[in-house]
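Reviewing the structure listed below.
The complex appears here minus one protein chain, its other protein chains still in place.
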Amino acid sequence: MDNSRQLIQYVLSGLSNGAIYALIGFGFAIIYNATGIINFAQGEFVMLGGMLTLFFLVFLNFPLVPSIVLAILISTAVGIAFERLAIRPLKNANPLSLVIITIGASILIRGIAMLVWGKDTHALPAFSGNEPLHIAGATIMPQHLWIFSITVLIIAANKLFFNYSIIGKAMRACAYNSQAASLVGINVKTMVLLSFVISSAIGSMAGIIIAPLTMTSYDVGIMLGLKGFCAVIIGGMSSGLGTVMGGLLLGLLESLGAGYISASYKDAIAFIILLLILFIRPEGLFAKKETERV
Amino acid sequence: MLKQMFRVVISVLFVVLMAGSAVAAPPIKIGALFAVSGPASFLGEPERNTAKMMVDEINKAGGIKGRQLELIVIDTQGDATKAVQGVNKLIKDDKVAAIIGPSTTGDTMAVIPVVEKAEIPMVSCAAGVKITDPTKKWVFKTAQNDALAVPKIFDHMKKQKINKIAILTVSDGFGSSGREQLVLHAKQFGIQIISDETYGPKDTDMTAQLTKIRGSEAQAIVCWGTNPGPAVVARNVKQLGITLPLYMSHGVSSKKFIELADDGAEGIILPSGRVVVADQLSKSDPQKKALLNYVENYKKHYNVEGDHFGGHAYDAIMLIKGAIERGGDSPAAIRDQLEKTVKYAGIGGTFSYSAQDHAGLTSDAFVLVQIKNKGWTLLK
Partner (left out) sequence: MTKEKREILIFLIFTLAVLITPLFLRGSYYLNVLVFIGINTMLAIALNLLLGYAGQISLGHAAFFGLGAYISGILTTRFSFDPWLAMIISALMSGGLAFIIGFPILKLKGHYLAMATLGFGIIMFIIFNETVALTGGPSGLSGIPNIHINSLVFDNDLNNYYLIWVITLMVMLLSINLSQSRIGRALRAIHDSEVAARVMGVNARVLKVQIFAVSALISAVAGSLYAHTMTFISPASFGFNFSIELVTMVIIGGLGSIYGSFLGAAILTVLPEFLRVLQDFDIVVYGLMLILMTMFMPGGLISGLRLIGEAIGSRIKRKSVSNA
């Protein structure tokens, strides 16, 4: 009885962390699919979401919903500024300079956040109370339910957007072949900008809903960004559902690893899995095999 | 345009700095190495703030024997390389008379060979036992040893008839030193550690470790870390409905912890410097005056309450001030006088250094406190 109760708790904890990773990873996948860029600054949008909400809610005493809306709007504006000022003007856009630029942007955003809000960690109040919920002998927080449902909502909305709306289809076309897309009259530049808009909005949303649980500070973006990245690599870049599966799997492995193997090496476990998957199945576990892009 | 603004800012800064130091006698230079940024900034920032505040205050009051103090702060970022570069600059370029800091045990161990060779006295603000054990000629420290904190906890456990415990420590310098001391002292107290878990400094969920602990026969949990990790632990303990008594370290004895852990903080017992319970101390307590003065002063300057991390820098400055007042401002004189410090009642405790003891504190540097109603209660 006690053992199974333990296992259920590991699984529940793992899944709830996994949902967070999936949501962050989703932001990576959107930009990657539209532009082929891996945005190393993605984690910073997660940080911005949490810190901005906190700023409006706690320091300026705004109500919760306007704080959240403002936080998402500002993070998105930062995303747009980043694309317009650093990505678009770049002349020789090889992977190396793109990696460096996004790393530079992540350092810059983190630095500004540190100057504006200081180095302290802050806690955001939970959306709906702090009374733990009991499920089959294990417990989760009400906030976890928010995380699960918002993750599901965002994934579903994206599925609809990319499969049924004209803009979504155009963005997918850019991802497959941007030259061909521009030939049929799609404005590729707008689509790239749009991918930054969507991904920074999702990133900040992720940051907002996890802040009551994980707390937030100017430097939370690094580790969360890396974990989100692991999630998309495990699941595969090309499918939304794959990313979600990747995130959940990563969360599960971490929690089971910490529980049954060693908590000290749980991050190492995550990254070893990342390497193994890159070596053996670089397109991800849950994606259809693509042809190599030269 | 930007360049011009930059120039203006720099020259204004320069003028301000010059104006500050343009007093007759040359100032006595004190170097400071603090981890102001990076993962140990929770130590370095209050330490830097406190040191600046103290030096300003001393200077406003006319300096030491009419000489002003000049504080030169270097940010080590908690990185040994930067600490060693910084200490070389302080000694060889700025030619400081004494050094306070570094903030972390790692940084301190890295700069010890340099200060020993250059023969400059250093008062470290880090807690590691090995800084002053074995004793080094030029190295002192103000932060309380973990070796003093752990027995406080175990004493309390013995009274509650707790014999089997689980420990959960953070995998950084603070946690690994605490873990070492916990394991070491457990044997002496006849306490059995039946679950020994760690977590990473940036981890945001410890339910897996705590679930494992819940499944063990532990009668109490000891968590050793600094914000924000222990706050997550406290919240997770509440979430999992664990009712075992939760002990923590002096690493969380700040208002910030209670704010972060929220309801989870209730009932936690920890050893702490007297700073958090300054107002509850009896009037005869020799530290009371310094403590109240520090807490108020820090609040006035920085709008937050001073914690015992900043207190390490307070003590370091005051100890050096005392040494200079007694013996002059040459490095050798400062060192000799530091060693002769007797019963200086500061923030971290009552210090008495000697040729054999450069840590200077006894176990009464710590008191045991419990968190009740979002505040601190002194356990007698």
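Letters A and B mark the chains as written, and numbering starts fresh at 1 in each.
Rule of thumb we're sticking to: a contact is a pair of C-beta atoms (placed from the backbone, for glycine too) under 8 Å apart; a residue touches a chain by one contact, two chains touch by 3 or more.
Computed from a predicted model, the values in this text were never measured in an experiment.
Every visible chain touched by the undisplayed chain in the complete complex is listed here: A, B. Of the candidate positions A:S4, A:S97 or A:S128, contact with the hidden chain is made by A:S97. Considering B:T135, B:S176 or B:S216, the position touching the chain not shown turns out to be B:S176 (whole complex). Among A:I112, A:A126 or A:L285, only A:I112 touches the chain left out of the display. Although one chain is not drawn, its touching partners on subunit B can still be listed: residues 10, 13, 36-39, 74-75, 78-82, 84-85, 88-89, 91-93, 105-106, 109-110, 112-113, 117, 128, 130, 171-173, 175-177. Within the complete assembly, residues 32, 36-38, 86, 89-92, 95-101, 103-112, 114-115, 222, 226, 229-230, 233, 264-265, 267-268, 271-272, 274-275, 278-279, 282, 294 of subunit A touch the chain that is not shown.
Keep in mind that, in the parts below, only the chains that are shown with their structure count from here on.
Averaging C-alpha coordinates per chain places the centre of subunit A 36 Å away from that of subunit B.
Within the complex formed with subunit B, the residues of subunit A that make contact are 2-3, 6, 9-10, 13-14, 16-17, 114, 119-123, 130, 132, 139-141, 210, 213-215, 217, 220, 222-224, 254-256, 258-259, 263-264, 266-267.
Across the interface of their complex, subunit A is touched by residues 37, 41-42, 45, 171, 197-200, 202, 204-205, 207-209, 211-212, 214-215, 227-228, 231-232, 235, 238-241, 256, 259-260, 262-263 of subunit B.
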